[in-house]
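With one protein chain held back, the other chains of the complex are shown just where they sit.
By written order: A, B and C. Residues from 1 in each chain.
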Amino acid sequence: MTLPHPESSAAPGDSGLLHFAHVAVIGKYQAAGAQQAVDEIAHFLQQQGCAVSLEQETAANTGLTQYPALNVNAMASACDLALVVGGDGTMLGIGRQLAQGGLPLVGINQGRLGFITDIALGEYRAKLGPILHGHYEEEARDLMAASVWRDDRVVFQATALNDVVVNRGGAAHMIELRVEVDGHFVANQRADGLIIASPTGSTAYALSAGGPLLHPAIGGWVMVPIAPHTLSNRPIVLPSTCEVSVTIVAGHDASANFDMQSLTSLLHGDRIVVRRSAHTLRLLHPVGWSYYDTLRKKLHWNEGA
Amino acid sequence: MTLPHPESSAAPGDSGLLHFAHVAVIGKYQAAGAQQAVDEIAHFLQQQGCAVSLEQETAANTGLTQYPALNVNAMASACDLALVVGGDGTMLGIGRQLAQGGLPLVGINQGRLGFITDIALGEYRAKLGPILHGHYEEEARDLMAASVWRDDRVVFQATALNDVVVNRGGAAHMIELRVEVDGHFVANQRADGLIIASPTGSTAYALSAGGPLLHPAIGGWVMVPIAPHTLSNRPIVLPSTCEVSVTIVAGHDASANFDMQSLTSLLHGDRIVVRRSAHTLRLLHPVGWSYYDTLRKKLHWNEGA
Amino acid sequence: MTLPHPESSAAPGDSGLLHFAHVAVIGKYQAAGAQQAVDEIAHFLQQQGCAVSLEQETAANTGLTQYPALNVNAMASACDLALVVGGDGTMLGIGRQLAQGGLPLVGINQGRLGFITDIALGEYRAKLGPILHGHYEEEARDLMAASVWRDDRVVFQATALNDVVVNRGGAAHMIELRVEVDGHFVANQRADGLIIASPTGSTAYALSAGGPLLHPAIGGWVMVPIAPHTLSNRPIVLPSTCEVSVTIVAGHDASANFDMQSLTSLLHGDRIVVRRSAHTLRLLHPVGWSYYDTLRKKLHWNEGA
Partner (left out) sequence: MTLPHPESSAAPGDSGLLHFAHVAVIGKYQAAGAQQAVDEIAHFLQQQGCAVSLEQETAANTGLTQYPALNVNAMASACDLALVVGGDGTMLGIGRQLAQGGLPLVGINQGRLGFITDIALGEYRAKLGPILHGHYEEEARDLMAASVWRDDRVVFQATALNDVVVNRGGAAHMIELRVEVDGHFVANQRADGLIIASPTGSTAYALSAGGPLLHPAIGGWVMVPIAPHTLSNRPIVLPSTCEVSVTIVAGHDASANFDMQSLTSLLHGDRIVVRRSAHTLRLLHPVGWSYYDTLRKKLHWNEGA
C-alpha cells in the first residue's frame, strides 16, 4: 500500500494554533504495512507542529525508534490526543484503556471503513489537519463496568466497550440464567447465552444474534438472548443507569466474555454484574461526519440521492 | 362478574389524609359489565372520601347519573387523578388526551392484565386505597408529537402514545421511504412500511414486526421497518430528542397511522415528522409494582423462584 | 450498452446438430437498450441455424419487423425454446404463461444477475451456443394454482410462480385469517397478512418477511405471516401436495395478490385456496451452473476459495 503524496507540504487547516500539541500514535500490531503507515502519519503530525509519541508496543512492533515510546498510562498523562491506526478491534483494545485517562481518540482505518475508525488511510492528511486545529465533532461512548461475584466476593473485574457475554460451554447444551435489573427479577432464561451490549457493541455480536442498532447517544444497553428456548424472550433495551445482574442457574462450563477478555469455568451461583462505567470513550470525528453515513455504508443500505 | 366485598368498610391505607381529593372515572365504552364496575369503583372512591366525577361518554354509556359528568378538558382542570377501567386500548385513547393537562392515571383492567392497566378489577380495593393516600410509584411515559407536511405546510397533526406508522396501500406493492434524522440522511427504505414506536408502543405492533422491547425510562424511539427489501435494514433505537422525518418517495395509496387515527391518500413528497411531545403521560402504580413482572406475565416468560 | 463482438462468427459448441430448432425471444418491454439486445441475440440465433420468432409485444415495443411475431399460445406450439431478455420480473410474467405449454426458458439478464435470469448479457454468445446444441442443465420450478371462493363459488383463479399473498387494507389494522391444510385447522392468525411462497418466491417477499430460503427441488411452499400478533407464529414449510386454505375472518379491505395480479375488496368468509399447479416451469441453465453460486452472489455471502 502506498500513501498518497507523502512529501506534499500543505494540508488543509494547518494554519493557526494547534489544538492538540502532543499526539500519541497507536498502530495495529500484526498488520502488514503498519510500520509505513505509522511512520508517515507520525511524520505528518510533526510537520503540523505536534509532538509525537508512539505507544510502547507499537514502537516495538514497527521498529520505529525516532519517536518517544510511552506506555498507556504515560500516554494518558503526557498526550492530549491519541491517534489509532488500524481497525475497530484496535480501537476497542486501546480505547478501553485510554478511556480512564480521558484522552480523546481518532481512528484511521487501514483497510475497510470501520464503525468507529472512520477516516480512511488515504485521506488522513485532509481530515487530520482540521482536527488538530480544533475543528472536529466529539462523541462520548458509554463503557460497561462488569464484575463477577462468587460467594459474596468479587473474583473478576473488567471494562467493556462492546459487550459482556455469558455463554454455555461448547459441548454443553443450554445454559439457564437468572436475570435481575436493579434487584427486580426479570426472568430465568434458557438459551445458548446472553449478550449485554452498549450502543458501540450493538453493531457487533448483538446484531448477529438479532438485536437492534442503538444510537450512541441512547443511554442504554441492549440485552440479547442467543437462541433462546422461549420465543418471546426478545431483545430488551435497558437504561444504562440500571444495574444488570446475570446469575448462572444451570449448565456446564459457562464462561463470560468482556470484549476480548474471557473468564471460563464459571460455577452455578456465579453472578455477573454490569453497571455503567464512570468513564466514557471520547471519539473525535471530522466536521460533517454522520453516524448514519457510517451505518449506511457498513450495512450496505441502499443509498438515496 | 361480581366484585368482591362491595360493602366491606375498611380498605388498607384508608386512614390519614387523602392525597387525591377529586377522582375522575373513565370506563371502556362498549364493554359488558362496565356499568357495574364503574359504579362500584365510584362508590368505593366516595367511601374513601373522594369527590367523584365521570367522564362524559362513560356517564352516557353506563347511564349512571348520580355523579357529575365532565368532558376531558373539565376533568383535567377539576380533578387530580383519573381512574381508567378497561384495557390498554382505553388507556391509550384517554391517556393521549389527558397527558396535556398533566392529570395522572391509574389503570384497572377488566379482563386480562394489560401492559399499562396493571390493577386487576378483583383487587382494586386493596390496591387503590394506598394510592389515594399517596403511596404509589409514578412513571412518566414519553409521547410523540407528529405532523404531516405537504408542500411546506402542515396538513395534519397528532399525538401518539404507542406509535407512528407509515405504510403502503393494501393492494400496492412496496413503498419507498426516505428517512432523515435531525436533517441527516439515514436511508431510502423499500418495505411494506415503517413503525416509529415509543417505549410504550414497543410491546405492540413494533414487537410483531421484529422490534426490541424498550424500557419506559429509555429516552428513545425504535424505528422498525416492516418486511424490508434490504435484509440489513434492522430496527434502530434513536434518542427521542431527535427529529425523525419520513418522506414518501414511491408507492401508491400510502397512509400514516398515529395510534388509532389514520391519514390516508398520502402523496409522493409528503413528509411525516416525529418529535417528542412537551407532555408526558403520568402513570401511577401500586408500591412494589415492577415493569419486569408485567413483561414476564404478558410475554409468558418462564418464571423463576 | 454495447454487446461484445457482434460479428464474431464462431461461438463455442456451434458444431453438430441443433437441439432447439425454433427459438422465441421475449424482451423486457420498457427497458432502454432492449431493442439492440433483442436484435443482436435474434441475429446470433439465426447465425446458429435457429428459426427465430419474437413475442408479439416484444416485436411491437422494439419495432423489429424482420422476425415473425407470435402471441404466447402460438409460441408455445410453434417454438421449442423461449429466450427471455430482461430481469426476474420479465421471467416471472412470461414464465407463468409459458409453463402451460411446457416450453423451456432461458433467462438473459440485462443488468444485474437475477435469481432465475442467470446468463449475463455480455456472455450470451459463449453460454447460449452449448444450450442450443443440447448441453444444458434443466430444472423444474413448481407453480401454484390459486382460487378464490365466495359463497361456494370460485370467483377468481390465477397461477403464481412466486407467491400468493393475503393482506390487510392500507389504513386498516390487523387482519384475522383462518388457516387450514388438507381440511385440518392450523390456526387463526392475526397479522398484517400471510405469504404462501414457492421455492422460487422464497427469495422475494417471503424473505423480507422473515421466511427461509427453499431449494427449488423441495416439494413445498413456505407460509410466512407478516408481522404476526403471536410471536410463535413462525414460518412453516408445507408439502406442495397439500391444499392450503386461508379464510378472511376479520379485517377490512383485505386483498389477495398472485405474483403481480391483485384481487381487492375481499369479504369476510372469502377463502383463498392454493394447490400445486399441474404445470411446472422448465428452466435451462448452462452446464456447470449452480443454484448455490446464484444465492451466494445475490445475497452477498462471503465467498471462500
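As a convention for this text, contacts are C-beta pairs under 8 Å (C-beta built on N, C-alpha and C of every residue); 3 or more make two chains touch, one makes a residue touch a chain.
This is a predicted model, so every value here is computed, not measured.
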item: Omitted-chain contact residue, chosen from C:Gly102, C:Pro239 or C:Gly269; value: C:Pro239
item: Among A:Gly86, A:Gly210 or A:Pro235, the residue in touch with the chain that has been omitted; value: A:Gly210
item: Touching residue (missing chain; options C:Asn71, C:Gln157, C:Asn188 or C:Ser265); value: C:Asn188
item: Contacts of subunit C with the absent chain, listed as residue ranges; value: 178, 181, 184-190, 207, 211-215, 217-220, 222, 230, 232-239, 241-242, 249, 290-293, 295-296, 299-304
item: Absent-chain interface as seen on subunit A, which is shown; value: 167-172, 191-192, 205, 207-210, 226-229, 231, 253-255, 257, 262, 264, 299
item: Chain not shown, touching residues in subunit B; value: 231-232, 234, 300
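As a working rule, only the chains that are shown with their structure count from here on.
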item: Length of the line joining the C-alpha centres of subunit A and subunit C, rounded to whole Å; value: 46
item: For subunit A paired with subunit B, centre-to-centre distance based on mean C-alpha positions, whole Å; value: 37
item: In subunit C, residues with contacts to at least two other chains; value: 231
